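Of the protein chains in this complex, one is absent; all others appear in place.
And then chain A:
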Amino acid sequence: MKPFHLQAAVPGLEPSSDLVSRTLNVNQESAQLIYLSTLCDKQYIQSSIMQAFDACGNLAEFNAKLTMIAGFERIKNGNLQAEKLLHGFALVVFPDAICAIEAKKASLAKPSETSSESIIQGPQKAFSEDLEQNVQIIRTRYPSKNLNVEYTEIGTESRTQLAILYDKAKVDPDILLDLDKRLAGVEAAVVQASNQVQMLLTSRFEFFPTALVTDRPDRTALSLSKGKVILLLNGTPFSINLPAVFYDFMVSMDDAYQSPWLTRPLLILRYMAVFITTALPALYVAAVSYNPEFFQTQLAIEIAGSRAAVPYASFYEVFFMLFMTEALTEASIRLPKHIGSTATTVGGLILGQAAQEAGLVSSIMIIIASSVAVSNFVIPINTMSYSMRLIKFPLVICAMYFGLVGVVTGIFCFIVYAASLRSFGRPYLKLFIGEAKKSR
């Protein structure tokens, strides 16, 4: 009987201390059981493989018994052994064949509460960090016989599992083709987050997101029913929905669950918030520095009065306050939850008050800065609110040099730019009159 050679059986595997390799002897013959103890469920291996081995008189019988176990695969050729080991399979190496039995530990990940897109009344649980569980969630929410699930891998090093889900009856085959082409072109080494996948699939330097990342299973199921393609990445509680148009980012799931008398005005409110969060600082600079006659007389005097103590041009003020609010937003994301409230109190209340009293910024500017920040949080989807945070700066620069003319020019540029975007071949910004509603 020749000694077992690990490298020969599993080429390319480096010895590791969680690698278990046991020889199973019967009738002068021997098979080798190999698994990674950190990935596999020992109890399950005991009850399935070991029990089967116990009841057998020779290897052939054992081999036949193994085929009865759920999750059995025969590795025919190639160097898939190491791959299978790393995905939680236990390998049984016979002298003439290699069998793989799935023995993965049950995932401990549980769906958490939705955090990035909360609504008041409606489904409350988000996705979990486990891919299988996420696919299960979608299958239960969207029990259609047309639902198609494909698995692939992304990232040359991380080999992260990626599931592609779509409703075969409704999906546009062009989008699938386009997606395949783009997935093949991804060259990133380590892929760990849905937003990263979204960026890898679309152009990296786009100002607006052209694929929608959400942690809500109900939004995902709705997207499936509208013929969109869903990507689920292992290890993140988010789904990527594509294609996505501009209006999709403005819709909260609440809009589908409540009366139109409430949701339509809310939708208008969101668009107004978009206008305020992008254009208000620029309009302030333009109106104060170039065209104070823009406003009603009393209002113009009020603004000029509140700026009386401020020693520098309006755009310094705007940049100073915008910097503070952006820094505050960043700080409250990064800080641990318990310290977060301190940052907002110190930064928002004390600093704002003191800056105004010291005459460094006008009180009107404090109102503008806070309304810009608040309006930005009204946008339902996080990636879009990031884009809107960004857009106000070019507009302020335009206003600095050209006044109101510059603001209009900037807005025109962004509208043309957004209209020139395509999300997987679909126009991003236009009126979809007479076409099926893309969301809701």
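One rule holds in what follows: contacts are C-beta pairs under 8 Å (C-beta built on N, C-alpha and C of every residue); 3 or more make two chains touch, one makes a residue touch a chain; residues count from 1.
In this section, contacts and distances are computed from a predicted model.
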For the chain that is missing from this picture, which UniProt protein name fits: "Phosphate transport system permease protein PstA", "Heme exporter protein CcmD", "ATP-binding cassette domain-containing protein" or "GerAB/ArcD/ProY family transporter"? "GerAB/ArcD/ProY family transporter"
Tell me which of A:I69, A:L335 or A:V405 is the one touching the absent chain. A:V405
Looking at A:F295, A:F319 or A:F393, which residue reaches the missing chain? A:F295
Cross-chain touch to the chain not pictured, restricted to A:A60, A:V190, A:A327 or A:I415, is A:I415
Please give every residue of chain A in contact with the chain that is not shown. 290-291, 293-297, 299, 402-406, 408-409, 411-413, 415-416, 419-420, 427, 429-431, 433
